[in-house]
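Sharing a structure here in structure tokens format.
Here the complex is missing a single protein chain, while all its other protein chains stay put.
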Amino acid sequence: MTDEQDFNIIFGPCAIENLRQLEHFFKTFPDLELFRGGLYKMRTSKADFQGLRGDGVDLLMNAKKRYGFKFVSEVVDFESLAVLEGVIDVIQVGARNMYNYELLRAVGKLEKPVLLKRAFSATLKEFINAAEYISLPPEKITLCERGIRSFEPSYRNVVDINAVIFLKQRTQYKVFVDPSHGSGAREMVSPLSRAALAAGADGLLIEVHPDPQSALSDGPQALALSDMHQLINDLEKLCPVFGRKLKWSQKSKE
Amino acid sequence: MTDEQDFNIIFGPCAIENLRQLEHFFKTFPDLELFRGGLYKMRTSKADFQGLRGDGVDLLMNAKKRYGFKFVSEVVDFESLAVLEGVIDVIQVGARNMYNYELLRAVGKLEKPVLLKRAFSATLKEFINAAEYISLPPEKITLCERGIRSFEPSYRNVVDINAVIFLKQRTQYKVFVDPSHGSGAREMVSPLSRAALAAGADGLLIEVHPDPQSALSDGPQALALSDMHQLINDLEKLCPVFGRKLKWSQKSKE
Amino acid sequence: MTDEQDFNIIFGPCAIENLRQLEHFFKTFPDLELFRGGLYKMRTSKADFQGLRGDGVDLLMNAKKRYGFKFVSEVVDFESLAVLEGVIDVIQVGARNMYNYELLRAVGKLEKPVLLKRAFSATLKEFINAAEYISLPPEKITLCERGIRSFEPSYRNVVDINAVIFLKQRTQYKVFVDPSHGSGAREMVSPLSRAALAAGADGLLIEVHPDPQSALSDGPQALALSDMHQLINDLEKLCPVFGRKLKWSQKSKE
Partner (left out) sequence: MTDEQDFNIIFGPCAIENLRQLEHFFKTFPDLELFRGGLYKMRTSKADFQGLRGDGVDLLMNAKKRYGFKFVSEVVDFESLAVLEGVIDVIQVGARNMYNYELLRAVGKLEKPVLLKRAFSATLKEFINAAEYISLPPEKITLCERGIRSFEPSYRNVVDINAVIFLKQRTQYKVFVDPSHGSGAREMVSPLSRAALAAGADGLLIEVHPDPQSALSDGPQALALSDMHQLINDLEKLCPVFGRKLKWSQKSKE
């Protein structure tokens, strides 16, 4: 139907680690439309693994040729923006850079679609203002709610489901939810995904890993590939009920 | 089907104001199974309208006889517990009383079903511990997430959807969501309700008012009766998708 | 000097445990003017030590006769209010009961001075409104800031020093700070105490314990008696600089 809206799932590993990890991943999801993976990681501690960085670009170029996906990746600064410019199709700006207006301006100049994550405790006014710094038409910008900080120690963040609703009602932007960072707990990802769909979100950003136990970063929140399969099947059934069409593989395009 | 679980909606006005309001309400929802309405209001300011209190008991008794509903109402202290004991079927304990362990103990002794709301910034450990003070079997206790306080000024509270998921995964209690207090904004109630269902909640607690503009308390978050109708229709369709059966009227019982 | 204002320190153990603990305490502080100690404890878990309760009343009566102090203790409900009525001189209402308006009304009727603690995430408007439920002249009511919940895991709470200033500037109530609960960490108690004095607070509520390692509750935040001595000496010197006179022993009265 023509008036049906898409519901997108963008997924992939928090950090791209090596060729083997990529091949394992695409064996399971060969037709993925949008592949998300980190080459540059912004880590709280400068001692942590910071990603393959520039060394991963060739790896990705080859993978794109072979599997035909579009690549979504985070730029963490000007250097990474310059390095990734030729290989990324959707530019992700992370929570820590939401207030980095200079970077937002530079990102906007490339005129590619932008996925902007909400800063840890940003007000919605600040979030919307940050999107305006990108200076692109609203259909090119996706706002991503990724959890706010709270006093509750049982999970890393609280998905601000009210924010999803508010942003859908008051802005023209697409609104995604990141249930992986929004909870920090694998077992909460599926119910949070369903809630996001039901609340009116336009899509999800999800971390998966072929082998979550051995992930170099954020393992506890990554879905195993089989769980991701299950979630896709689940959402496939749910989407039509909410007037949505699930879109995640190149085949679901037409 | 036997393995289908109920999804309950409990609704009614924040405060019961007079006979006319009640009759207007039951003209629209004559078969309501569970009617929720406040006789005792716990108001931040002692100058605010505190409910009909004891004066409303006869009103309610007569209405129960006529319409056959079960009555859910908040006890705010020992006096109200004593006064309402004969007329309430489900005892609601509000957010401000979640730490009132003496009241929780007394409420438990009546052995009626209890609906316990989470305090403004209670941790889940505190919430669960409060439920234990009631000393009733888990199937008699419903925990109600009603929004946590945040720094965001656009809405009164943030529904902690993570909490709903966590409580369903880790406890035996039924878990409800109150989207009215959880947002303080009428236009967010429907999407929050859908999100609650999708996240795995067992039911909703919703404020309605025949004429929200003139409500003596919490008008801006109350649904008009026609909106409530719409929401019920909406949920009627959604429930089966989540393996639930909507239960709100006496007819939906069998 | 007549225009000098008092700065009060109220201290004692979180929970009164036995005669030995009391005697040990009063050997070090025989002239204490206001002694604070818990007989009824409001514990998150119903399995935790809940205080000596009524069994401690005689103990306290005897101690009062012998040492001449005034007793400050928390009432947690109506029962404890009835039991403690004859032995307490200042009625403490804890954070968990700040919204317990019925209890506040009953407390007010005794016309004794009241120490009201701020609920975990109460707004100042709610705090002030709760004080009004007590219905006593402002000079009989002391508001106690005891820390708000935050996302920071390094300490249990954050002393809202802005609140202390705001309440002093906008209300007629005395304002105290509880640095013990306000941090949950012994080593932060002294600097927090100095900051409270400097910000304009009228006094402190501090937990001490003859042997913090073996305390039945809240050990990690209790000061050893020697540390308390040190803090008193410290504040004795600081008070005059802020136009205050330290008041903690019966000798500092005249």
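A, B and C are the chain letters, set down in written order, and residue numbers restart from 1 in every chain.
Just so we're on the same page, a residue touches a chain if its C-beta (ideal position, glycine included) is under 8 Å from a C-beta of that chain, and two chains touch if they have at least 3 such contacts.
A quick note: this is a predicted structure, and the numbers were derived from the prediction, not measured.
Touch with the chain that is not drawn comes from one residue among A:Q5, A:S121 or A:S154, which is A:S121. Against the chain not shown here, subunit A presents residues 42, 44-46, 76-79, 96-97, 99-103, 119-122, 125-126, 129, 132-133, 149.
In the full complex, subunit B touches the omitted chain through residues 121, 149-151, 153. In the full complex, subunit C contacts the hidden chain through residues 121, 123-125, 148, 150-155, 157-163, 165-166, 168-169, 182-183, 187-188, 191-192, 194-200, 237-238, 241-242.
The working rule: only the chains that are shown with their structure count from here on.
Mean C-alpha position of subunit B lies 36 Å from that of subunit C. Counting partner chains per residue, subunit B has residues 121, 125 touching two or more of them.
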